[in-house]
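Shown here: the complex without one of its protein chains, the others still in place.
The block that comes next holds chain A.
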Amino acid sequence: MTQPHDVTDQTIRERLIPFPKAHFLAASDLNPFVTPQLLDLGDAFVDFNRQSSKALDLLHGRTVVNLFFENSTRTSSSFEIAAKRLGADVVTMPVASSSVKKGETLIDTAVTLNAMKPDILVIRHSASGAAELLSQKVGCAVVNAGDGRHEHPTQALLDLLSMRRAFGDVTSLTVAICGDITHSRVARSNVALLQMMGARVRLIGPPTLVPGDADRWGCEVFHDMREGLAGCDVVMMLRLQLERMAGALVPSTREYFRFWGLDREKLAWAKPGARVMHPGPMNRGVEIDSDVADDLDVSLIQDQVEMGVAARMAVLASLSARWGDK
């Protein structure tokens, strides 16, 4: 990790590596060799972002289009800030409320946008596989900012960056991912990336929220928090969608909190010094107690937001490094 002073354009360029694939659609587009280098680059961006002047020109003249078919504030702002700091021209399209309602299909939208010649398309969509489909139809790089319940690979990268900065090494960590695994793209991307980097991953949640075949992902599956958290370095809580709590998959929020919500008592079952993560936005008092979420000694939740911008800058910059003209 670099010291937080004088991160120059030169420092960044020295660390710049080309992204291994033309698109970043899933955690599996990374590999165990390039990931640490991307994290190094991310570290540099973290320090850079802490300086008062935050303008770079790595993406100068390039156009980044944020295409969010699902409402999202934090991810779309994070990508927008990341691209702007790299000097790109950014257009954030509120498709959630425009052309889709007029009946345009995803491919129509893609073809239309492609004609406008963007360089990077950042897409979030409620359908699994939407980013993959888009990548086949456009000529620019596509970054998946979350597709259905499939993947959210930049989240996994920023989580890994947060963990590496907190623990120094991620290969020996035991990470518990807790909550609604079934519907979580964050869980799928994190399982893939953490396992790629050698960490042990556990999945904890009620049987109605953990896929029956999740043990075949190479994870240990637990339904009991006490058993599952024993010996864990990181407790990653997932958001529980409110509509899933009214009796369909979980009887009630109070029952969920009683058995699977992270509070001090349950956190004490993990390894001493364990850190808490959450991809946000949090349902306080449902999957996590404010007492834990807001304790900066154990919670990495605010760090994750900061790392989000840095990790996405690393992704955008390394994608542009493939083009070779910068």
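The definition used in the following text is that contacts are C-beta pairs under 8 Å (C-beta built on N, C-alpha and C of every residue); 3 or more make two chains touch, one makes a residue touch a chain; residues count from 1.
Everything that follows uses one rule, which is that contacts and distances are computed from a predicted model.
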Query: Unshown chain, UniProt name, "Quinol oxidase subunit 3", "Xanthine dehydrogenase YagR molybdenum-binding subunit", "Spermidine/putrescine transport system permease protein PotC" or "Dihydroorotase"?
result: "Dihydroorotase"
Contacting the left-out chain in the complete assembly, out of A:T8, A:T73, A:T171 or A:T208: A:T208
Query: Among the options A:R50, A:K117, A:R226 or A:R258, which residue touches the chain absent from this view?
result: A:R258
Query: Which residues does chain A use to touch the chain missing from this display?
result: 206-208, 223-224, 246-252, 254-255, 258-259
